[in-house]
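Handing you a structure now.
Of the protein chains in this complex, all but one are displayed in their positions.
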Amino acid sequence: MSNWRRRDFLGLVAGSAVGFTLGKLGLPALLGARPDPASTTRSHDGLDAEREALGVCGGCSAGCSVKLRIVEGRLVGLRGNPLCPLGAGGLCARGASEVEAYYDPDRIVGPLVRDGDRAKDRWNRVTWDEGLARVSQQLGRLVGSRRGARVGAILSSARGSMGAAVERALAAVGSPHVYHVDALRDEAAAPFAALAVGADRRFGYDLETTDLVLSLGTPVLEGWLSPAYVARRFGQGRQRTEARLRLVQVESRMSPTAMRADEWIRCVPGTEPLLALAMAGVLLREGLVDASAQAALVGLAPWKDAAGRLHRGLRPLLDYAYSPVTVSRETGVPVVDILRLARMFGTAQNPVAVGEQTAGSAGAFGLGAVHLLNALRARSGSRGCVVTPDTIPVTALGASAPVEGRIDRPPIASVASTPVWRALGGFETEGREPPFDILFLEDGAAMSDVVAGDPASRLLGKIPLVVSFASALDASTAAADVVLPSTSYFEQALDVEIDAGGFVAVAAARPALPPLLDARSPAQVVPELVRRSGREPQLGTEEQMVRYRLGGLYRARRGMAYGTPFRRGWMAQMEEAGWWTPASISEGQFIDSVLERGGWVDPRMPRPGFSPEKPYGVDARGRGFVPPAKALFAQGAEDDAWLPHNESAGDSPGTAQGMLLVPFTVGVLRGRGSPNRPSLLALAAPHVRAGFHPWAELNPKDAKRLGVESGGKVRIASEHGNVVVSLRVTEGVRPGTVALANAPAAGGAGRYAKSWKAGSERLMAGIYGRLTGARTGRGMRVQVEAEPKGAA
Amino acid sequence: MIGRSAAWLTGIGFVFALGVGAYSSERYTDQPFPFSHAAHVRGASCALCHQGARTGPRAGILDLVACTGCHAVPPGNPSGEQRAAWQKAEAGVALPWNRLYRLPPHVYFSHRRHVVLAGLDCSSCHGDIAQRTTAPIRPRQIVKMRDCIVCHDHEKVTVDCTGCHR
Amino acid sequence: MSTARAGAAPVGEPLAPMTVHERAIFAPITTTGTGFKALALGLALVSAWALFAWIWQLTHGLGVTGLLRPTYWGIYITNFVFFIGVSHAGTLISAILRLSKAEWRRSVTRMAEVITVLVIAFGAGNVIVDLGRSDRALYVFRHANFKSPLLWDICSISIYLTASTIYLVLPMLPDLVRLEQKVGGWRGSVYRALLRATGYRDTPKQRHRLERAIGVMMVLVLPIAISVHTVVSWVFAMTIQPMWHSTIFGPYFVAGAIFSGIAAILTFMVVLRRAYHLEAYLRPVHFDNLGKLLLVMTLFWLYFTFAEHLTTYYGGEPHELRVLFDKVTGRFALQFWVMVVTCFVIPFAILCRAKGRRSELGILLASLSVNFGMYLERYTIVVPSLTNARILMTDARYTPTWVEWSILAGCVSTFLLLYLGFTKLFPIISVWEVEEGIEHGPRETTDRLATYYPPMAGSGEAP
Partner (left out) sequence: MRWAMVIDLGACTGCGACVVTCRQENNVPVADEETFYHGRNLDWIQLEDQAEGEYENLRVRQYPLMCQQCDKPPCVKVCPVRATYRDEEGIVGQIYRRCIGCRYCTNACPYSVKTFNWKKPGWAEGTERRQSPDVSLRPAGVVEKCTFCHHRRQKAKEAVRAEGRELGAGDYEPACVEVCPAGAMTFGDLDDPSSPLAQLVQDRHGERLMDDLGTEPKVIYLRPPGGRS
């Protein structure tokens, strides 16, 4: 290349030109047509193959109707069904994460049978026939020997077609044991509160016209009732111009609810019911109580019963034992605040006091006191917020199961029932044999009350065959021998009875998607097991069951398929006037319209729970009793036993020295379905940036005293157990107390939820409220010390 | 004598260009079943078969199944494989056509917007397909952003990035 | 002044004899000791490791670094600012010395200019390494947005690179002619190729035009160098981040650049003097003068830092205070106070006494501590402001990972490797300037001195 001459340059140019043209034209002909490899994907039939289908959300037991967006057979998006009376188009965070749960990479792909004993976590995948055979053999033996009653099922979804099918199937083998564990409702407290309402019937909260919510420790905005429904009512209430909804949160820790409350009343943990009693006293003293309501209450003043014995009245008790001054000393809430709150509650148009579902449960009488406030403010003609909706007239699937033999009898003969796991724990503590030889568990949420080392978990270990229907590895599969994975709610035909909003509704849907994995709905599996064991449950396919149940709604000549709020209002007036005008002619058309619109609702106003016209727990002269009312009195309990009072911290165990424990439940992780949802695990507590594992909260002063800092690890120990969790230092915790998170159903396997081991429920294992049987850590003291870095 | 080095240069130039030419010659794609637009179109609008163009982003192509509607026997002289495909089509099983135009995943392009709202004629982008007797073997051009921008500027339509990027 | 023979020495011509200075200064080029080979090998290993680290990052994404939200910039951008700062050693200082006709500059200028030319590449290179999509780096030219300070940066740095390369090569030409005549072997063909490319044969006419060119470059390089580090500081100052958005950043960074530049030369002077036995040419006066310059810059730096932090503290704006306290007493307190010690206390203590300035160890200690201190200074400017975002609360902390440290080590080792390579190819001291200085220096200086004072009576000069 030393010296270029023009000739060299020309030669190069000519050669290139000739070569290029040859390359462009000739070569492909020589090599033969080479199809563009990337072009073999199927061309579509023009439309983007996108459709929408209705489904029922399986995130919790509320039963919101949802609209699924399906593109080319893939579930891609989820929205609330605008016609749903609960969410009206909105969804809570858990509902929005249902798509994530549906495609959970750790979802169980098919029936599993344990390989070896329960300690080793090894499973073999089997076909459905083998899985069913493994269970139906045992079931057949039980049925053969007339001991069909020794089969039980504990479900986590609300009452609905699946629960009815399982009930009907077990009834066919003679077992009454189908129990519902409802993560949303305080299972133990609810019946007790209903007792206060004077009627053993479901009761709910109609928050539409509420202008004041006084919450004594209830996580109102964190997964209480149906989060979508509560959020909607709260949002509407707060955006109203007149009678704007105010929220007063009485809690020792600044929870997300307290953060948004109009007022956050900082009280000593566990003393919330005392405030209710003091406020009741103020209401009565200052005459802020409706005269007719006061007249309808028996027991306010001292009175004589039919046998002539004189009983103490409630007012003297309130004036003497629960005056604002004594309560202020006990709770740490200034007297002026107690008086102001009482007057606020007394003068509000439509107030409601709420006390259930506190992790450190307020105890039976605390709930009695809370509902005493509601009873005192009930006014004639007002809709009131605590309501007792009628039963949902779905047709029962054949004969209802026998009642006797149910194990949820309470220790005291009252209408209240005891949580099923507490009752099972009772078998263990009394050394009796477990009542079941076969136990079906719907999923981890059905075991949300069970903690390792609890009497109930020990009993569970003794049950010979435990079958789990979970769709993902969780607490129930850890205890099970056979896993028959359930399909997602979007793959089933089902209906769910809604009792979250206090109104009467049923969400229903056809299968929106074909089963993604080799799974079947328990509503098919249990009847199939019963058939293979020799009995015939006379149940059709899922769709037939749903249509059969929905038929009852048509025959009850009430309610309508989901419709716009205008149509609901119009239909309500028609029904009030005694007319019923279904949009469809025949029952079949009615059922189709219910399935197409997402469900059925009876738009009529639910009857108020407390109202002078309808006294509760009527005595001889037709007057109601002060909550917790008559049933306790009927058993001749001592006066101060049935009057609302505060179970002082003294009588709940764990009075050792140390800091007061403030257990709280993480709202988004409560509910059913797969716990392995990264979006929710990251949303556990945005304000302290905690997630994916339980955490404790300490006040900066305590943290400095203990020499720990945010992000480090602390060990918290009580008599019942100890836990090592990561720490968050925040001003939102009362000095001298330690807040500890728990989300019982969240624990389990799965790549995202694997580090959510036990939280505060481990410390409270084995401590139950005397009457309600709910786990309570009220007034419990724990030792807290820094965990050296690098330790376990 | 043009000298040793010049000869070398032409040779190298030739071989180099040969490779470039071969490599850059567009690949071409043939379809699993012959189709002649000329025989079918005769003035009918493209959207008759590519209905998607009127209703949504993708134009789409009718399946072989639709052909079995009119043709009793597979038209032309089908090879064995094509005959088998035809039997399946008669049984309703669709035969996937090969895609010519590749739309990158970050682009939102909707036929309806261009055909129905803008009233463009299909040939403005796809060229004169109506007269072809064989299926087109390659896209009229590999559509690049430049082509869209040129047309949008010309038609004074928005060239806002978020209009097409997603 | 030995005039070079016209025309290139034909191949095979016997090499001309060297003058005493040429022998001393050309010695390092020809003789490579085992120490040099060992050092070069070590540096090469580190550079290879850094290359591996970069490829590892390219394949695994920036996730392998410790960066996170909101601390999006870290070690790489600190490297960028630091190396561009060091690059001010060369052109800026040698230009000032030439402008002020300081005779003692003659043996220092080339050493400094080489630092500039070589280290800029690593400054700009770190920005490329920091890009999430370094394969799209050329988009900066294809879709340039001149509103962005990054673009100003790119322009000023590329101009600065070209200017300082020219400013390095021009004074090398006369030396090349001598080298080509006096050093044979494969280096000869390199010098011949360079000379043929420029056509410079050191004729008096060419030498005169060369000196005028150097004069022009000397003046031109000053504003360019000043603009480079001002624009680098504006990358931070133009945003509204607390403790970034302040007017002092321009001058502060330029002062910092000169400061770390002088430190860099001093370090190199000490090492080269000892390694290549250039004691004759790097006399204590050089260290003394540059030491004084470093002392002045230490005080300048202290002044700017104090001014910035006092105004921030006194202003009391919450976001700014949060960053300030995080630096002074919070999570970055260690880095901050080590910076103050290494940037002010140690250099001041050593340099304020003549004995310190003249002792080799003192100068080495002072310059290394300033180099280290200035790296920390850039770190405590970039990272704390990002860590304390205005409203985003996060507990995650940025801790650099092995990839980032390896690439930093790689940049330093490759720079030193190139520098060593340069010394093996070209004389590290400008021979013709030294000889010119020896001949004409004294006369010119005395003439110049005369112009400082009123003309002596009867000397006949115009006042």
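Read from first to last, the chains carry the letters A, B and C; within each, the first residue is number 1.
The rule we apply is simple: a residue touches a chain if its C-beta (ideal position, glycine included) is under 8 Å from a C-beta of that chain, and two chains touch if they have at least 3 such contacts.
These numbers come from a predicted model, not from an experiment.
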| item | value |
| --- | --- |
| Neighbouring displayed chains - absent chain, whole complex | A, B, C |
| Touching residue (missing chain; options A:Ala17, A:Val76 or A:Ala291) | A:Val76 |
| Sole residue of C:Val216, C:Leu361, C:Ala396 or C:Leu425 that reaches the chain not shown, by the stated touch rule | C:Ala396 |
| Candidate in contact with the missing chain, chosen from A:Tyr102, A:Tyr548 or A:Phe664 | A:Tyr102 |
| Hidden partner chain, touching residue among A:Leu339, A:Leu683 or A:Ala717 | A:Leu683 |
| Where the unshown chain meets subunit B, residue by residue | 105-106, 108, 110, 112-113, 116-117, 158, 160-166 |
| Sites on subunit C contacted by the missing partner chain, in the whole complex | 60-63, 67-70, 72-73, 127, 130-134, 136-137, 139-140, 142-145, 147-151, 154, 235, 238-241, 386, 389-396 |
| Sites on subunit A contacted by the missing partner chain, in the whole complex | 48, 71-72, 74-80, 87, 89-93, 95-97, 99-100, 102-103, 105, 221, 227-228, 230-232, 234-236, 238-239, 244, 246, 254, 256, 259-264, 266, 667-668, 678-683, 686-687, 691-693, 699, 730-735, 751-752, 755 |
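Definition applied: only the chains that are shown with their structure count from here on.
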| item | value |
| --- | --- |
| Whole-Å gap separating subunit A and subunit B, where each centre is the average of the chain's CA atoms | 55 |
| Subunit B-subunit C separation of Cα centroids, rounded to whole Å | 58 |
| Residue list for subunit C, restricted to those that touch at least two other chains | none |
| Residues of subunit B touching at least two other chains | none |
| Residues on subunit A engaged by subunit C in the complex (per definition of touch) | 689, 710-711 |
| Residues of subunit C that touch subunit A when the two form their complex | 393-395 |
| Footprint of subunit B on subunit A - complex, ascending | 5, 7-8, 10-24, 27-28, 31, 33-36, 38-48 |
